[in-house]
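Before I ask anything, here is the structure I am working with.
Missing here is one protein chain; the remaining ones are kept as they sit in the complex.
The first chain written gets the first letter, and so on, giving A, B, C, D and E; residue counts start at 1 in each chain.
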């Protein structure tokens, strides 16, 4: 059961882990690898500082492959996610919904609400509702639909509500309509980049099989792990655009802000708590001038 | 049955009520209190001038409370809505859908269509599809999905279609994405404000229990009715921003427009009839220079 | 709105109509004409004695025809049902669900519950869950699913619950599996037969168009009303089998029981109240030795 | 598209194939192999006599395996069904619904209706609604729900209705509740048995992988094709019980009836046309004394 | 999360608890109190002998009350179930589905499958699909739909499948159609009866509020705990009919079988494993001559 290990963890070490200075972050993606791509570096920064990060994949990834599928593929994807979680230093939960068939139902929404509550989330991170993949768009809708409802006690009454609506953040995308992504918070992940790539690489069936296949470069995938990491790093290194550079300067100061090599950007969703800059600095302690 | 009293009303006095000069307004919200907050003052203005206003809550409010719930709460909410309707001078209907679980289904859409038709609506008012509460967003979708379909006779064939697509209006919110609220029509509710607060106060379990609880100020709620009204008025008094002031001047003239203290603003939805300024003045006779 | 006229009726004359000796009967069918065929004679007997009978069609009959369909057909069917109701002396409600597409959803179930409660039913009559038409089977399921729930106040909390679970009865059919129909109650409709046929004949698009078409005898349908009634009577006269004759003797005594020409039979559903013979005689006062 | 080859077939040779003496049979199962097991021998008898048999699997078989799954498995299953169809001499269609998740929805029901109509079916064969696998039970419900509706022109109006409700038959099972299978028609398949086994063997992933795995005898499966056929024949040879023997004597006469080695039995479903014995002999010309 | 404590338990002591002689039993009901009524005594017998019993309520009981409801009631019901579980010596899980609205969806079915697998069930016990309450009937359908599927690895691939289909049993009811309950296994609960009543009494809102209310005897409910237990015992003591007495003699021998005062009866469902008498004695070690 996906929620088990998480709960075990919570049971034993909640008094330790969720002590007052700890920040609890939930990253939600559609597929086992989406959280990694969109917020993996930031997750590493949180984890290194002792905060608690949960990755959730709303589908079990049982469709995205050219030669495997179904429950058989779901088991591979789940194992890869467990390994990735270890490398990132986060807890990784894979829900058992069909890949490519995620719909914004009340059932899935309630499970998202439960997970956010159980992690006692301060920050929830996920995609914007505009993206190329319907599962991504529906993931965004499901997260939006969980915002605010996480504090309503009669909704999912089996799980105690949060005291406060978390800050909800969107991860970066390149879509311009109906409006372009706005990098409100940008995190320096330069130091975390190698670990991010190494952690992502745990999703072998994604990064070395399925995604190269869809890009027509399956035959380019190197054979050795070392070369694979290099190849993946090259393929997946994020570029920093002007607005993001500006934000980096805002959050890290002129000097560091201009030198940062790799970053992950986030937009504040209007349906969660609206943090001030000071509150952002508390929630994202790595933002330091 | 929610549609009963409305129908009774229609049956007996339709020839009287729906005479040619009467304007028929339907305000639709997600919860018993949403119509009140968003368009209560305007409804009072319409009602005072002898027009016909219907408030509809698409859910029965059976979840939004910290210690009550279910059918037991729904009965309280329904009774509060009846009392609020009396105070506003409007008909108040509460549909029996679960609070916090409203989905944009065909069934609910068809009921929205029926209600708009039965009221012979000239104007339909409801939230924009971007808002912090999923029930609000789904309410907006349901209203949009009823627009135009109200004139198609084969849809909900048990209820005769309207001759003309009504004007559909959005109520004000502060959300900026994907685009900010545009105050096309702004109504002076200064004279109606006290009655609006008094009418809203009928929703005791909302304004003096649940909403203060979610804002962490349950202990601030006064005990006496008089103090409660004052407290509610202070909490819920609308602020007029620049764009709204501009619109007030447009509709009420320079003098009055600049002195108006309280107002409610509406944006014209693109899916209903698109009224000219003259038509707006006919539909909103209170807009007078 | 389908529930309107019913409610109007209830509002004005409930004190009169629902006085202590009146029995309230709800007959539920899938299509506009099913109640008529299955319990029309019994309804006439109830109505003649001043009791209150409601016929409900769960679908609007918008599919069962060879050349008409949709909302256009639904309007014809509704008008025919109104006329039939007048002839039977009962109230006839037609719900607006698609014919041939009735599913046992929670939404329809809740509407069935509301109607049974509003009529303050002592007896509810409908088909068995085995029958040749999927709409009939789903009607049976919906009625079964309303039994008992009609007394639970938190279910459909907008409509006050019944104080007591009504007696639920199945109408006769010829299906043998999983077990044959058991005629617990059999009502002499000999005197009501002509009126039953005349009332059924109001469903012109059913008895003189669609049903003859499906039986390949559209060209046999007579032209004049008088001949049509005779033809319909001949086609639709019920036959009395041995078990039914036995029951007639039980309820009406040896003499009358053996002479009865036309009858309608009912089986007691195990999910409603289980009446004793004495209670049955009170609920069916026409059963007299 | 699953309905394509069937249609091609119909287009070119319908005048030939569907000439007056041809009988059109549709066998419907839940999984690619169910039709084969339940009615494969009878299908061979029909096909040998030049009649038209269609096998339909309502799911794509994408779950029933211990190491494969999803679309990848569905493709294997579809190919195996094509091969089986060739061996049986029937057309084999595999619908693309998830295995293990078949629900009796309106969508699937309408597709069943369309297929029965397109094949101009005289006989429709499928499981009873009681069986150990939920997909089987739901298949039975879907077939029952298609009966009669196949003649209603406004249902699935894109496909012309049948002129007459076909005979619907249940295939044999051993379940006793709510009532045991009743062998109304029993077909001698002794001569067809070897071909039936050979045809079934085309479903390699079923009969030599999945089904042995669930029975704990995966290691018993022989390696060579010849041995596999023998092993499968031994495993899957039907036994004739007393009621079936009686029916065989009725249909085939005392002599042959008592000597028949292998048979397939069918029960007449009450929701289709109710054939007389003479009509049964016309629909099943292989029943000869 | 409902599955948490169960899992914790499993994690730590599975090696101990699920040692070879332990029998794992899952009892599934619709509401928090159904398992107790139907199999509480048998559960006590299993628990006393060191076996593992899980009670599951598929709904959260948020409707069945005359003055409370929703999440507020669900929390009371959950707490009562926890207390009842302690008294019975079983694990008690309450799923978070709405009471009175349980539908046999794929989602709930999959959760039932997961729970049966996690408990590594040898025996699964639940209601028959005919019963007065729609939630009970749908519970039965959901359990039937889980049978066999619990061994299919690609269904709910996040939870490892069982090696063997458990024995599925129906609990006793009085419904005669389509066929009466058949007491295949009858367990002597005379010694467990007092503990059963005491354990049931933990559901205060059920046995001392809601159920007396529906029976019109709310004012009969005693005030003191001692009297309440006596009153409940008197109300809820099971009667032993002839067929059950026969079965008791079969399982316990002539002497004891005839003296047993209280018993619980079970019918073997045809969709699970079909145990021999010897296997039944192994699964129900309390059956001893």
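Criterion: a contact is a pair of C-beta atoms (placed from the backbone, for glycine too) under 8 Å apart; a residue touches a chain by one contact, two chains touch by 3 or more.
Computed from a prediction, not measured in an experiment: that's the story for all the values here.
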Chains in view touching the one left out: A, B, C, D
Residue, one of D:60, D:130, D:165 or D:195, that touches the chain absent here: D:60
Touch criterion as defined above, residue of B:148, B:198 or B:235 at the omitted chain: B:148
Residues from chain C at the interface with the omitted partner, ascending: 62-63, 65, 67-74, 98
Residue numbers in chain A that touch the chain omitted from display: 62-66, 69-70, 99-101, 103, 130-134, 137, 175-179, 214
Residues belonging to chain D that touch the chain removed from view: 1-4, 7-8, 11, 60, 62, 70-72, 74-75, 78, 94, 96, 107, 110, 114, 118, 153-159
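Definition applied: only the chains that are shown with their structure count from here on.
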Chain whose Cα mean lies nearest the overall Cα mean: E
Length of the line joining the C-alpha centres of chain A and chain B, rounded to whole Å: 38
Distance from the mean Cα position of chain D to that of chain B, given in whole angstrom: 58
Junction residues of chain A, two or more chains touched: 62, 70-72, 74, 153-155, 157
Pairwise chain contacts under the document criterion: A-B, A-D, A-E, B-C, B-E, C-D, C-E, D-E
